[in-house]
Structure formats: structure tokens, C-alpha cells
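Let's turn to chain A:
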Amino acid sequence: MIVVENLSKRIGRVQALDGLNFSAEDGAITGLLGPNGAGKTTCLRTLFNLLAPDQGRALVDDIVVAEQPLAAKGHLGLFPDPFGLYERLTPREYIHYMAELNGVNEAIDKAVQETLALLNMEDIADRPCKGFSQGQRMKTALAQAIVHRPKNIVLDEPTRGLDVMSTRKLRSLLLELKAQGHCILFSSHVMQEVSALCDRVVVMAKGKAVAQGSPGQLCEQTGQSSLEEAFIQLIGSDEGIAA
Partner candidate 1 sequence: MNRKVWIIYQKEMLDAIRDRRSVIAALSYAIGTPLLMCLVFVVLIEKFASPDALYINISNAELAPGLIRQLASQDIHPAGAEHKAKAISLIIDTDYPKQMHSGRLALVQLQGDFSNTQLASDIRRVERAVESYAREVAVMRMIARGVAPQVLKVLDVQVQDQAKPEAKGGFFVGIAIFTMIYAVFISGMNLAIDTSAGERERNSLALMLSLPIRVRDLLLGKLLAVTSFAFLGLFMIVIISKIAYGFVPWQELGFNVNIDGRFIAYILAFSLPVALMAALMQLFVSFMAKTFKEAQSYLTLVLIVPMALAMITGYDLGPELLSWLPISGQQKALMEVVKGNDLPLEPLLIATAITLSLCALLFWALARSLKSEKTIFSL
Partner candidate 2 sequence: MKIKRSLLLCLLGLLWLPQANASQLALCHLNNLVDQVFCGQLARPENPAAPAGPSIPIHYAVLPAVRDKHPDEAVLVIVGGPGQAALDYAGHFNRILRKLRAERDILLIDQRGTGRSNPLRCETMENMDQLGFDADNVNIKAETKACKKQLDTDLSFYSSAYALEDFEAIRKQLGYQRLHLFGTSYGTRMVQLYMQKYPEAVASGIMDGVVPLSQNVLAVGESVDEALELLFLQCESQPACEQHFPNLRQQFHQLVQNLGGQSYLQAVKHPVSGEGQAMRLGKSKLAGILRLALYSAQARTLLPYTIDRIKLDDFSPLLGLWGLTIDGLNLAMGMHGAIICAEDWPRLSEADRAAMNKSLIGGDMLAGLDAACPIWNVQPQLQGFAQPFSTQLPVLMLSGRFDPATPPAWAKKIEPRLTKGQHVIFPYATHGVAGHTCAPDLMAQFVSEPGAKLDTSCVEKDGERGFFINSNASAVEEIVK
């Protein structure tokens, strides 16, 4: 479970986070939706202790990130944007490496093999990542995020640049992980994706959570029939949001 309490962060002249509050429950997919510049990435970085908040705190499975960063990070898996793969390693080596760094100490090969199987990657497992398609890269990135079976999985703009097939595959994987009881948090500026996947949506604008709830609740709350209209009303503009 991920909880963010009253998180504020100023970067330069911009108040990137401004008293952000939300929580993402286990066994649910939580979407962080907001236009570009709303503070989604800053929020995620704070979660990984890459940024120190000016105020407030983030908790991962009740561990305060800023106080015990290593322990907190041990409960997280990150699907980054961009992926940042090592081109000269094969997915098997890469995932193995990430598993080790994430603290898997025993039966690493087995964990790696299972992950590869889960993502249907056996055919590309022993080819260097160089020259991979976007979909293959996505799978590799996701594999490293989940190889150590973290309770919480964070995805930063996961579908950006993915083709339709890859997006579908990713969705089904996320649903599967949700079913296994993981807490899944992802940031996106793509409404459709959020509405299709999320159990809960946190709508962000200017560093604040302007609304949270299930897509249905949000419609209700704003009195709009479609989610799209609801967003526009919540954010105050439709700038930076993709349909």
C-alpha cells in the first residue's frame, strides 16, 4: 500500500507538489491522472526517495520513505519512463541483475525464469536488448519491475509510445498482478487508459489532488455523464490531457 500525506515539493520556482494526499490500496490499480506538469513524476520520484519532500511524507507499506529509504524501496518495483535498458545485456542477464539488486538472494534463476515465462519472453530472453522493438523493451522493463515480486508496483506513463498490441498485453498483465493482490500505482495523462484500467483515479493538477475515486464516483461528483467531461471540469482545462 502506498500512502502520500500532504506532500509538498518546490523545484526551482515551480511548486511541483502542493500538499498532495492520496493512497493506493493493495489489490487495486490506482491511476495518477493529470496534465503534463501536474506533478505526477515529481510525486513518483519522491516515492523512491530520489527527491526529498519539503513537507509531508510518503509511506510504502507503512514505512516512511525518507526515514528508511532502502527498506521502503525494497517494497517497490519501478517501471520507469523511459525504460533505460542496458543494451548490451540480454533480458535474462538484465532481469537477473535487477533481481539481485532488489535483494532476491535465493533461487534467482528460478525467479528470472518464471518472470520470463509470465511475460512470454523466452524467445527473446537471450538476445541482447539492442535492437528490441518497443513491445519487447516494455516487457523487459516490466519484467525487472516485478521479478522480485514487490508488493507495490509503480509505473510511470507505462503506455507511452507503445503500440496497440503491447498496450493490451500490458493491461492484461496489470490486471493479473492486481488479482494477485499487488498494489499498482501508475501515472498517466491518457484518460482512456485510466478509465479502462483503474479502480481508483487520483486527478492531479498543479501539485494537488483535485479529486479521487473510482471513474464512476468522479462522474457523479462532477455531475458529468462522461469521464472526459468530468476531468475537464476538475482540472479546469483540457490542456495536456490526451483522450
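Some notes on this structure:
FYI, a contact is a pair of C-beta atoms (placed from the backbone, for glycine too) under 8 Å apart; a residue touches a chain by one contact, two chains touch by 3 or more; residues count from 1.
Selection rule, in plain terms: all candidates are chains of the complex that A comes from, given by their letters.
Since the structure is predicted, the reported quantities are computational estimates derived from the model, not experimental observations.
Put simply, of 1 or 2, the chain that touches chain A in this complex is 1. By the touch criterion stated above, chain A contacts candidate 1 in their complex at residues 11-12, 45, 48, 50-52, 70-71, 73-74, 76, 78, 80, 82-89, 93, 97-98, 100-103, 128.
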